[in-house]
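A single protein chain has been removed from this complex, and every other one stays in its place.
So that you can tell them apart, the chains are marked A, B and C in the order they are listed, and the count of residues begins at 1 in each.
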Amino acid sequence: MSLLLDAILALLVLAAAVRVAAGGDGFARVVAFMGVGLLLGLIWVRLAAVDVALTEVAVGSGITGLVLLQAAADAPLTREREVGLLYHLCAGMVGLVVFAALAVVVLLLPDPAPSLAPDVVRALPATDLGNPVTGVLLVFRALDTLLETMVLLVALIGVWSLSPDRHWRRAPAPLWPAPPSGALDFLARVLVPIGALVGIYMFWAGADVPGGAFQGGAVLAAMALMAMMAGLSPVPAIGGAGLRLAVLAGPFAFLGVGIAGWFLAGAFLDYPEGFEKTVIIAVEVAITVSIAVTLALLVLGPPMGRKA
Amino acid sequence: MSGAVLFASADALLVVAVILPLFAVPVLFLAPSRIAERATVVVLGLSLLVALAIAGGVGRSGAAAASFIGGWRPPLGVGLRADGFSAFMLVMTAAVLLATGLFAMTTPGRSRAGGERMPPAFWMLLASVFSALNLVFLAEDLFTLYVALELLTFAAVPLVCLEGKLAQVEAALRYLLFALFGSLLYLLGVVVIYGLYGTLDIILVAREATASPGFVLALALMTAGMMAKAALFPLHLWLPPAHSGAPPAASALLSAVVIKAPIFLLVRFWLDLAPSTLAVAVAPMLAGLGAAAIVVCSLVALAQPRLKLLIAYSTAAQIGYLFLMFPLAAASSPWSALAWTGGALHLASHAFSKAAMFMAAGLIAEALGHDRIAGLSGVGRVVPVSLFAFGLGGLSLMGLPPAGGFVAKVMLLSAAVHLGAWWIAAVILLGGLLAGGYVLKVVVLALQRPAEPLVAQPVAHWREWVALALALVAVGFGFVPLEPSHFLFIGRPASWAGMVP
Amino acid sequence: MAGLSASDLMLLAAVLVPLVLALAAIKPFVRRRVDVLLLVAPLPGLLAAVAVPLGQSVLVVPSPFRLTFALDLPGAVLLGGAALLWLAAGAYAVCYLRSDPARGAFSVWWLLTLAGSFAVFLVADVASFYLAYALVSFSAFGLATHDDTVAARRAGRVYLALTVFGEALLIAAFVMLAASVTEPNPLIRDAVAGLPASPWRGAILALLLVGFGMKMGLFPLHVWMPLAHAVAPVPGSAVLSGIVVKAGLIGLIRFLPAGTPWFDWGAGLLAAGLFTAFYGVAIGLTQRHPKRVLAYSTVSQMGVVAAVLGVGLKTGDATVPVLAAFYGFNHMLLKGAMFLTVGVAAACPRRRLVPVLVVAAVLGLSLAGLPFTGGALAKFAVKEPVGDGLAGLLLALSAVGTTVLMARYVLLLADVGAGATATGGSVAPGLRVPWAVLSAAAVGLPFALFTAVTGTSLALLFSLDTLIKGLWPVALGLGVAALIYQKPPKFVEVPAGDILVAAAPLARLYQHVRDGAVLLDTLLRRWSTAALALVLLALVLGYVMAGVAFPPHSAP
């Protein structure tokens, strides 16, 4: 029975994906894409990966969708020459071959499947964490996570670099220049505090149950954006020291803890014995703040020259 | 255990190499730009020292250095490892990037002649590129490599459009999208590998890997992804506009070192990861594409009306030599080591000469206000040092003595001759001829007497000398002995044996 | 490195001093002292040629580089001649370029070419030879194109294109040659010793002959020579035609295996050389400028040398290389002096022209081998191995041709002198003295060297038989010349570079290929093409691997 449900879910995703790839109006495609993201969130739950599901919905569908929506109107200006029917056919055939090859590989995956789950089980007690995914993210593969925060930071620098140097103390343009309507204003006033609480809880709970810095940060970012859209809060200028410190806090607190690990625990990104959880939570606080701010700023785009 | 001692150990230096450049970013974020600029150059200099220390340690001990992040060993943890080849790449990258930093720096004591000050974003991106490259050269984990490659791409792409012109933004977007396409193909391969072996550590995977359908597909996807990022013909669509449109300092580092990261990984995949039967089967195909790159892109370079485009196409062509190396290096013959050394040497001498050429071209453009080749007549009188740097860099591309390109070419030729790969030898020679064509075309024009007196802006001599220094390093590689290098083979075949977490 | 003897130091100085001077010329105050630069630079080379005992060799940088300098007889002969010509032409150039604002740049090219030419005669290891050869070849470009005229630019382009091509052929040959030796950078001697046993000996020989033959101007690769030699400033032409072409000669001397008969290849080289010898004369006769006549004469003379070397290769006669070097030495000084004569004639007041023409005639007749001149010794030396057969006859006939060509040269020189606008008392001593000294040396010096080089007594030269053998071609040539030039000949001037016009289809082909590449590139740079190519590439890679990993016959 559940397999039938799964199959229907899969078909829905596929249909939405084909709609996304089929072309046509930009907005419709983006909305279809956000639908794919939400459905994928469900699928991740079905795959017993709730942490991923939260991330997929918050970041992969939500914030990404927000970014993409802004591009929908501009897309026609980047259009290139038409490709012919023959090309479409070729591309379709190639796509089918890609599918076939991948399907064969998926079906031929070894059984029993190799897994690092036992390794994680063995190592997790040393970290004092309850959520194995958080354990992998912040302990066993902390380097990846550190780099990931750097990736966000570099992406932000890249986006800002599209504005000339002299605009670097100004604010990005508001997301939708229209005056805030009463309904949005009301919605925002109600939703923002609730959402913020949810975000903070998600990060806090992340140590032991599904959730964590990325999911929590994404929700917080969404709330901040909503507040700005509703006019509850101005779009900040990117030159402020506080904002910049908030952007830097996550990656560099993490980096600092990593270096401290050399002296206190004997290896880079190792945590001092007995204080693992405390330090990890501290790092997560910093990362959550940075992620929230960075995601919001990435959605807002480069500073446009308006002085805030 | 004393952290201070650990900090200076060769193993810890691997981590330092990755994180040190990142410390320039907060300084740039918070401090006034002039101070931040100096600070960044200091960080670049320190990073070069770190790279040299790693290379020194590897050379002295005769064994690879390794470091496990957080003390967690693979497969659960992530390991960094520097063998001879990695250390070689680290030093080369650090040297080129330091030179780039010096070139881009505001001339000490006065405002920069000609162009404006480089924006803080440039310096932040430069630092990020540095860190990402070091990670690519050191990481043994396929997923960490994915993140490192993305970090590299995101840092490199905005460098293309720092000036914000239409053509540059076009080029940057195209570069980004194609690189992302490649990254995801790579990631798909990584996912399949995890599904097969339950680990992402290259060394552990290599130990278990057999030519199963999954592994074959994974290798194919990863290879194609890296080729897209390396702009190997026929996937070079993004390279000429991106490398030619960027500001000179950015072009230099893009063409010299950024493009080498995916190539480095291809070498790792095919010589460390793949079973040799597969490597031998695929190598001729890689070499065929390399040959096509050399011939087609060199010819196209000859037709270019603008100097920076000419140099960019030359990069697209020179990448081909590194792929020509594969069948020679993959063959199990004593001559493979020579081909390998030749390939590495070509990679390094191309990095230095190409950086020098892009900088020289930038200075020429700055002096004349354009870089149309037809209008370069007599430019040698205006910026002689830059032209000399361009010529010396070109000497290496042409494979003439005493430049590094010559020694590399002789090594590759010798290996090709011994292994009976005549077509590879022929392509190497033809490539030299075509390179001679496009380099000499520019140099000869520049040496002529100008038709009308040239009106030229002054350029900072400081920067001309940086370009010349790079070109001289490229020439210096010509004094490497014509035999397989022992250093490059330190730590091969790769293994974690004897490495303490 | 410790314990360098005086001889070692002299060998090193011959190459290093001009290089250091060239480097020092970066500084403007050094560059302004053209006179010092040009006159000092060749002296160490001259000293080395005269004072260093033959067989001396010095390992400058030890293994694995093995940068080695060595002096052998052919090297010493050519080095000495080259040093003399560099000195005389240098002195001449100091005066000739006195009012040229770009003389500083010219002297830098001059010094680099000089260093390269000395190094070619001295280095004994393969890699350094290639370096020296590249140095002399590429630096000569600067001498040839100094005047920067339209013709000079074209000549420069052709020269560079062929030089780059020649370098590619030679590096291929050297790599294959070195393959037989375990050393990474073998001595030329050791590498060549392995040539007869090499599995690729045919390919190596072909590449060597074409590569070096191009530098010597063997037909049909001579096209650059008349272009380049004619457009350079007079002292530049003198060293280009006198010395730079000898890089090809020393290349053949060093790299052809001496003492091993290779009949087919030897016969081929002999034929190519003889054909070139006559071809150079034939085209040269149609030329209307004395410098171009001289350039074609160089083509012809290098054909003679190549023919002699061909005989040596054919028979395996190990004495031939030394004799060829001696012939080269003779040609070096004569041709240098004759080029300088052109400049002197142009600067000469009409009433003082006759002595100049007399000197020119003596030089020309010497080149043709008139008895009692230095040239006769060179002709005699090479006649010995060639013998009296058909090849010997053709060689003698080529001397007839040379005589006719030289007569043409003197007549054209008279025209140049007559058309000159020079006024004043006489030619500036700065031009006249080096020219006169060089001319005297060209005619006289072979006598001093002959016995040492050939081991034959000079007395043999004055036997009646020898005199007749030397005299009849010159006499016949003069007779023919008199017939032809009774009234001004109506030859259509063959454009310099003659068969270069035949290269036009080649150039068109190149254009098409290049345009095709551009078109292909434009197509490939479309997103749609490249994206499809990327995915296809992944699939093809997978397919190729699958073909190896799961061979069809093992499929269930």
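In this text, a contact is a pair of C-beta atoms (placed from the backbone, for glycine too) under 8 Å apart; a residue touches a chain by one contact, two chains touch by 3 or more.
Keep this in mind: contacts and distances are computed from a predicted model.
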UniProt protein name of the chain not shown, from "Peptide/nickel transport system permease protein", "Multicomponent Na+:H+ antiporter subunit C", "NADH-quinone oxidoreductase subunit K" or "Amino acid/amide ABC transporter ATP-binding protein 1 (HAAT family)": "Multicomponent Na+:H+ antiporter subunit C"
For the chain not depicted, the shown chains it touches: A, B, C
Omitted-chain contact residue, chosen from B:169, B:280 or B:472: B:169
Touching residue (missing chain; options B:62, B:305, B:334 or B:458): B:305
Among A:121, A:190 or A:209, the residue in touch with the chain that has been omitted: A:121
Interface with the unshown chain - residue positions in chain A: 2-3, 6-7, 10, 13-14, 17-18, 20-21, 23, 26, 29-30, 33, 36-37, 40, 43-44, 46-49, 51-52, 55-56, 59-60, 63-64, 67-68, 70-72, 74-83, 87-88, 91-92, 94-96, 98-99, 102-103, 105-107, 109, 111, 113-118, 120-121, 132-133, 135-137, 140-141, 144-145, 148, 151-152, 154-155, 158-159, 162, 212, 214, 295, 298-299, 301-302
Missing-chain contacts mapped onto chain B: 76, 143, 146-147, 150, 153-154, 157-158, 161, 164-173, 176-177, 180-181, 184, 187-188, 191-192, 194-195, 198, 240-241, 244-245, 303-306, 308-309, 365, 370-372
Residue numbers in chain C that touch the chain omitted from display: 515, 518-519, 521-523, 525-528, 531-532, 535
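Here is the rule we go by: only the chains that are shown with their structure count from here on.
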Maximum centroid distance from chain B, chain identifier (CA atoms): C
Centre-most chain [mean C-alpha coordinates]: B
Where chain A and chain B are represented by their mean Cα positions, the distance between them in whole Å: 31
Chain A and chain C: spacing of chain centres that average the CA atoms, whole Å: 71
Multi-partner residues of chain C (at least 2 other chains): 526-527, 535, 539, 542
Shared interface positions of chain A, touching two or more other chains: 101
Complex interface listing, chain B residues touching chain C: 174, 178, 181-182, 185, 211-213, 216-217, 219-221, 223-225, 227-228, 233-237, 240, 277-278, 280-282, 285, 295-297, 299-300, 302-303, 398-402, 409-410, 413-414, 417-418, 425, 429-430, 432-433, 436-437, 440, 444, 447-449, 479, 481-483
Touch list for chain C against partner chain A, complex: 526-528, 532, 535-536, 539, 542
Residues on chain C engaged by chain B in the complex (per definition of touch): 64-65, 127, 130-131, 134, 138, 142, 145, 148, 153, 156-157, 160-161, 164-165, 167-168, 171-172, 175-176, 178-179, 184-185, 200, 513-515, 517-518, 520-521, 524-527, 529-531, 533-535, 537-542, 544-550
